[in-house]
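To start, the structure itself, in structure tokens.
As you look at this complex, bear in mind that one protein chain is not there, while each of the others sits in place.
Right after this comes chain A.
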Amino acid sequence: MIIAGVDIGNSTTEIALARIVNNRPEFIASGIAKTTGIKGTEDNVLGIRLALERAVERARIDMKEVKLLRLNEATPVISDVAMEAITETVITESTMIGHNPSTPGGIGVGVGITTPIFDINSRKPGEKVILVIPKNVDFEDAAKKINEALSRGVDVKGAIVQKDDGVLISNRLIKKIPIVDEVSLIEKVPLNMPACIEVAEPGFTIKTLSNPYGIASVFNLTPEETKNIIPIARALIGNRSAVVIKTPRGDVKERKIPAGQIKLKGKNGTQVVDLEEGADKVMQALEQVWPLIDVEGTPSTNVGGLIARVKEVMGQVTYQDIREIKIQDILAVDILVPQRVTGGIADEFFTEDAVAVAAMVKSSKLPMEKIAEKVERELNIPVEIAGVEANMAILGALTTPGTDVPVAVLDLGGGSTDAAFMNRKREVVSIHMAGAGEMVNMIIAAELGISDKQLAEDIKRYPVAKVESLFSIRMEDGTVRFFEKPLDPETFARVCLLKEGKLVPLPPDLQLEKVREVRRKAKQKVFVSNAVRALSKVAPSGNLRLIDFVIMVGGSALDFEIPEMISEALAGYGIVAGRGEIRGSEGPRNAVATGLVLSGWEGTP
């Protein structure tokens, strides 16, 4: 007789096939497929069939030989992630251009009145001007005109150019002036206004325009006005070239969006936290009121919108009224997101503060009976709904060689991080925490400014490398790899992901160090903090030190660095933590499916 354990997870459906010999299961194959539809709905049947077909094929048996399916009582938790910026920079009446064209022209600081190049003949000798050169003017003509003006005695102090012509113009001038090029929205540059332009030497950054007193001395500002230009100066720090134009009512504002307050209702009281105080404060308050009953945000603020959105999605998924959705856990993380400046001229980006939140709700019991019925009907195999997911996960994880009770299992999934602890008497406590792989993806995408979801997933899963020559790449750890065939010129000098032996180039503005740091930090903030949080909830008398062994299972335990990060963090508590090796062969996958088979035939719960 052959039986199958079926585990429907948030992102994958896993199967363990076993033959029952002498009333003991002998495992013969496993299968895996993407979960179809949302976990716990009838749409899952297709995924079950696919995974089962794969397992059956691998075992070289007929589908008819499978006599029993054991389905897990899927934990009715669903999680969702959302992100909201809490600061915003707005430029009114464009007063500033701060960007980094790769090849600006000239060096130095120039102050003058912004003048279109077509009007240069009307300027009198001695007048200080900054020329504005749109893209329909050829660099030769522009250079000629500037030289004419210079020899007439007009004091040309600098130029703002739309095309990438900075060096070409600069090379043809009789006098060196700073030139900022690649200003895409040049028509937005206010004309006939005092302006200051600065280009730093290669390898250096601007000094005058990134200093509030520098701007003040250029434009003779009053102390009051100097106060107002601080955001400009701050925004220009780190640029190689910049332009600041003084318009009568021009202004750059760093607007604080009313982030709102988050209200955590718990069994041990209620806490209200201002989101501006940061994610850490929220998490501290959460610890104080734990266990959580529900979360609310101030209506018509960002946090209000954020919580409402999460609840709305949950409501749709579980077919429940939004008012009945109660948030059982949240994980808040501070992040920095690049945002395009409203009113910018050269596609400027500012880094703004934001908060990412993962939330989890317990829905009413999932309709597992319905799924079971449908599977029975469609596959013609009897179905049994077996025990609780956490218990199954522990049973499966214990097939890892070298493990025994008491033990804790960390299930690192896509939607939630789960922990379960089994003591010597084989009693199990379990917990589900919001925030896992999907949240890491969201943080990576937000902090690197990526909109492609697959790319964010790839950045999470694969190490980065930099192509150093036509034949070699340098990996993020510094090792160099040589290729026999020349690499695609499109990847030349770019930062790439090393995905299954292939190079996938990342957007050109991303630096290797930055990608690596963002990726590792996102994993730290989500998985490491959740591992500690979850384990301390299931540990005997809440003390992490009383846990000796932790087995990590689940899709995210396959990651190339998450298990190591967690092991390292847990080592501080004297815990031995490692990646599971289910049945000595399956790696960290298939724990629940394996547990389902075992629980049916060993008399354990």
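Going forward, a contact is a pair of C-beta atoms (placed from the backbone, for glycine too) under 8 Å apart; a residue touches a chain by one contact, two chains touch by 3 or more; residues count from 1.
Going forward, contacts and distances are computed from a predicted model.
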Could you check which of "Dehydratase medium subunit", "Putative membrane protein YhdT", "Sugar ABC transporter permease" or "Hydrogenase-4 component E" matches the UniProt name for the chain that's left out?
"Dehydratase medium subunit"
Full-complex contact with the absent chain, from A:Gly37, A:Gly269, A:Gly402 or A:Pro486
A:Pro486
For the chain that's not shown, point to the residue among A:Arg494, A:Lys525 or A:Arg579 touching it.
A:Arg494
Sole touch to the unshown chain from A:Val167, A:Leu379 or A:Val405: residue A:Val167
In the whole complex, of A:Leu470, A:Val528 or A:Val576, the residue touching the missing chain would be A:Leu470
If you put the missing chain back, which residues of chain A would it touch?
102-103, 139, 164-168, 171, 468-471, 486, 489-490, 492-494, 508
